[in-house]
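The complex is shown incomplete by one protein chain, all other protein chains being positioned as in the whole.
Moving on, here comes subunit A:
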Amino acid sequence: MAGTSGFSVSGYGPRRSAWARMAARDSILRKLDWPLLLSAITLSLIGSLLVYSATRNRNSLTHGDQYYFFIRHLMNAGIGLALMIAVIWLGHRTLRGAVPILYGLSVLLMLAVLTPLGSTINGAHSWIVIGGGFSVQPSEFAKITILLGMAMILASRVDAGDTEHPDHRTVAKALGLALVPMVVVMLMPDLGSVMVMAVIVLGCLMASGAPKRWILGLIGAGVVGAVAVASLGILDQYQLNRFAAFANPSLDPAGVGYNTNQARIAIGSGGLLGKGLFHGTQTTGQFVPEQQTDFVFTVAGEELGFVGAGFILLLLGIVLWRACRIARETSELYGTVVAGGIIAWFAFQSFENIGMTLGIMPVAGLPLPFVSYGGSSMFAVWIAVGLLQSIRLQRPIAA
């Protein structure tokens, strides 16, 4: 077989079999960050089981096919994996050139959501229904284009060797770039995604070495803004209650308070080893709403216990640890900023998602990376994994 192939990576090297090439020291496969990849795959697989457990009895959602969400989740993960390979194959540097196009595309898609093309699912007007049971959430992809766009702007002069760190002008330009999609998402309104985007912006800024005052200024502005919103009566009392209900479920007992309370009961009742997969009473009894998406972690907590839920935390930790390593070890700033944005994104979204099920964060509709059911989110996080792998591989710009 090896002899029939006319293709070789290097014109100077000896011909090698496909297996040998893959196992070779300089092969892409050998250089991939396997802990990162395996953790992400494991999380996706665990996610498929949890999603299955949460949906197999929800006939109104599955229309009688109890494997509907299970298969979909696996399909999404498979597509995600393919997207990752595509991103690795293209390389992040190649994508750097395409950032303006991607950015423009994502903003246009999000604007389309605001037109009659958009749909409201679970209270968030952030979807475009394609048909055939498929729908896209453009804001998930906007997270990627924001961090790619910011990285492009922030690193362009530094990587060119003009300055050591991004100057104020560059930072302002980068913020301007991020602001456009954030405003659009705000209009949907999808506050959770806006928060993630803001954290991505912060992550990018920090990783880029931008002046401290920008970072602290942004954090300060966020705090002042939040206090102003809360105290100036812009929000109704019920909205504030809904926000605060994570800490005190009695503030919104029928809504958010019910969710957080049932989520806490589900997780708490799991104990050390859990009630066993598919044996959670809270899960089987459908006491926790949105359990296959935003509250998927409660299934793990109830059915797999502290050990299983802790294992998910551990896997997320490995993903983030590898991402940090990649950010530290890459040579050019562009990669560092992209990785920084991804770390901020994954970390914040995981913390917010799990934190709300544990009752330490307010309830916001954010999926748990890899684990929650949802195509757009799954694709986006796998693209991000592809970007991380690509940064690690340091592949040159494709010809």
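Convention: a contact is a pair of C-beta atoms (placed from the backbone, for glycine too) under 8 Å apart; a residue touches a chain by one contact, two chains touch by 3 or more; residues count from 1.
Quick note on the criterion: contacts and distances are computed from a predicted model.
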Inset, instruction - Match the chain absent from this complex view to the correct UniProt protein name in "Penicillin-binding protein 2", "Alpha-1,4-digalacturonate transport system permease protein", "Xanthine dehydrogenase family protein subunit M" or "Response regulator". - result: "Penicillin-binding protein 2"
Legend entry - Hidden-chain contact residue, picked from the options A:Asp26, A:Asp65 or A:Glu332: A:Glu332
Inset, instruction - Tell me which residue among A:Ala124, A:Ile354, A:Val371 or A:Val385 touches the hidden chain in the full complex. - result: A:Ile354
Inset, instruction - Have a look at A:Ile128, A:Val296 or A:Leu320 and name the one touching the chain we're not showing. - result: A:Leu320
Legend entry - Residues of subunit A (touch criterion as defined above) contacting the omitted chain: 57, 155, 158-159, 161, 164-165, 203, 206-209, 262, 264-272, 281-282, 284-287, 301-302, 305-306, 309-310, 313, 316-317, 320-321, 324, 327-328, 330-336, 340, 343-344, 347, 350-351, 354-355, 358-360, 394, 396
